[in-house]
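Left out: one protein chain. Kept in place: all the others.
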């Protein structure tokens, strides 16, 4: 393992310390438990937006804390969900009377830890809603799996919902928007190489010089399928069609019912993309793939999308939701209506994403 | 070689096409010869700022074309200087009556090709000045080498000089500022892995699982020295002290003398950094190193800088001047006075760097 | 009877066994998960191990609750809330007690396992830690003779249950994403659960 690190046990703390030093004008990093907040307190009456998950996906989530996006982020150990005390302390630190919306990627660990944290916060009288993001079309069924994973839509969600929170949305309005973004967003990823967590020191899977993994998540796990290496046009076609041709997807997602006072399963159904749709396209590097190659992906993706009668109206290209130094990419398409575009275009100022200010 | 590409011969064109599709709101890409301009014409009377060099360093330079930075960029083949016809056509496309400043990294090929292009433009009656950037402290002498290479300072230069150009600096004022930025900026880089150009298909150097290269340039070439792998603290110390303790550096740089009407060598001398200096710190990924590791570098770098009595007043962290998918990093420190800070803080809107707008 | 000091010895042994098997459990999780289960268990029980001395005065309920809180705040991932809830629910059945007879032990185990089911919504055969815990509880309850034998049988059943996860297709947790590719691998959580129960049986044999 060759990495720019010291002792593997200290990696997370040291990197957070470096981030604090680098971005002290924007954020404040708390250790023990670890969470990242904006430098300025949440304005009274603004819903506090919190996300978190395992580390190793930088800049997500800590890099998206700041005006127009998150109020707090909770980094777990590398590829391991954060613990409830992190979200509890973060929640208490940033809540400002209008409640908390937690953006949770759909992994068993994340869902359960955020649920426990919500229970703890609600016991303190704070309104909390957990929004589960599950956008990975590589996972086909939801009955025999833990359901679709939360991947690229998360980044777009944090931008859009963050801007709406800034604009005064209530917790209920914000949850409704977030559910829509989740229904409208779909992703698929692939890997050329594996990655190495500092704690393990060896690759999370072995892969040949002429092979790739299709349908990966973001935790260095192998994908749904291994294939012989192909051209970027073929790979992009496989991913783009995988997203565009995915049929309606039905599932039950956990949510807190304030009426019943308990966690319930809420039915959600995506409609597939269709001709005439406007989309925000997000071409993401898994960490080790340079932006130049992402432009090659973008080129073919755009061609396929246009051929299907859709239009890319906005885009985001770069390493935003990564798996350490893994080489590979993911594509996320988000159907964009007026509300979504308005908040996509709104200003943001965070360590990793800045626009309009 | 595993890359997201089609035929190696088409990589450059296809990636430029993808970039055009992705950023048509900001830039316009010309092929044959290849150059990238802003979407909007240069305002009358504004000096046109142009840079260029081999491709493979993305987002530099094309990603820095836009308001507050470059007017045009000329991408050569991967790791190969662009040809004079590219700079000639780019210059004719963006010049707006106030002349052209070319920002040229100090590589024999870049210097000669930009010089030929300047000759061609001057023959058309356009005022041109070429500013050579040579900031790589890993190259020790200038008498027995082609001189220090141009590396990280280039990115900071494009931001600062770009903002000053926007602010109405004349060609002479802009050249003076650019010379100062070059004298004030120093860099050093290191690699954990090599990289592969699509044309060659195999690594540019072999390196062991426990080795690293110190003092690399940005073209996948081996460094000044190979060493056993060390911790990020040790590596960062070596680079930071390499920059801070570098003594005054004397050299002759090519420049056009309008008085003499010929290319002359101009003497330049850097003063070393000293206690009390304010610096802009730029921690750069060579492409394959994720931003999380850069924060580990930043942490130690900041500690050393503070111990030496200097202060980091601004920073930039991420993959901005890369060598394809190479793993490794570089540090650039730029002494910052009022003029430099003013233009660092000024707004910019380009595909890869955006602030204040 | 199982005394508090048996349980403290047990928790100390868990710390040791997860330290020893950190790499092994992570390897299992590399095959069908995200390569962290050993690290997670080690991190959690290392912290528990450090706190044991300061917990000597508490009753069993308080001891198990303290373990629960530590696991919840250090393990993370899926196993953190699951094992945390296991100890939390178990603690509820042991509050005020300083020793446990066979019936009490069964209630404690059952409550803990109920917590895992409640939290994770998995069932037997989903290729999770429940595939070790459920047969273990069954074996414990159906052992007529003494507590020690019951614990031994439970540990045996858990180990067999963990082995039996190999041919299963995962339907919960991260491994479920692999579908058919999850077959042929032992579930890491079932393996760590079997270790925990084996250490309990061994600790109960000691002096108290």
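For clarity, chains are labelled A, B and C in written order, and residue numbers in each chain start from 1.
The criterion applied here is as follows: a residue touches a chain if its C-beta (ideal position, glycine included) is under 8 Å from a C-beta of that chain, and two chains touch if they have at least 3 such contacts.
Note that this is a predicted model, so its numbers are computed, not measured.
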**Prompt:** In the intact complex, which of the presented chains make contact with the chain not displayed?
**Reply:** B
**Request:** Just name the one of B:7, B:145 or B:311 that touches the chain not displayed here.
**Result:** B:145
**Request:** May I ask which residue of B:77, B:211 or B:303 touches the chain that does not appear here?
**Result:** B:77
**Complete:** Of B:1, B:224, B:313 or B:341, the residue that touches the missing chain is B:224
**Item:** Residue among B:109, B:272 or B:356 that touches the chain left out of view
**Value:** B:109
**Message:** From the list B:31, B:199, B:241 or B:264, pick the residue that touches the absent chain.
**Reply:** B:199
**For chain B, the residues touching the chain missing from this view** = 33, 54, 76-85, 107-109, 112-113, 115-116, 138-139, 144-146, 149, 197, 199-200, 204-205, 217, 219-222, 224
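The rule is simple: only the chains that are shown with their structure count from here on.
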**Request:** Go ahead and note the Å separation of the Cα centroids belonging to chain B and chain C.
**Result:** 56
**Fill in**
Going by residue number, chain C touches two or more other chains at none
**Fill in**
Residue numbers in chain B touching two or more further chains are none
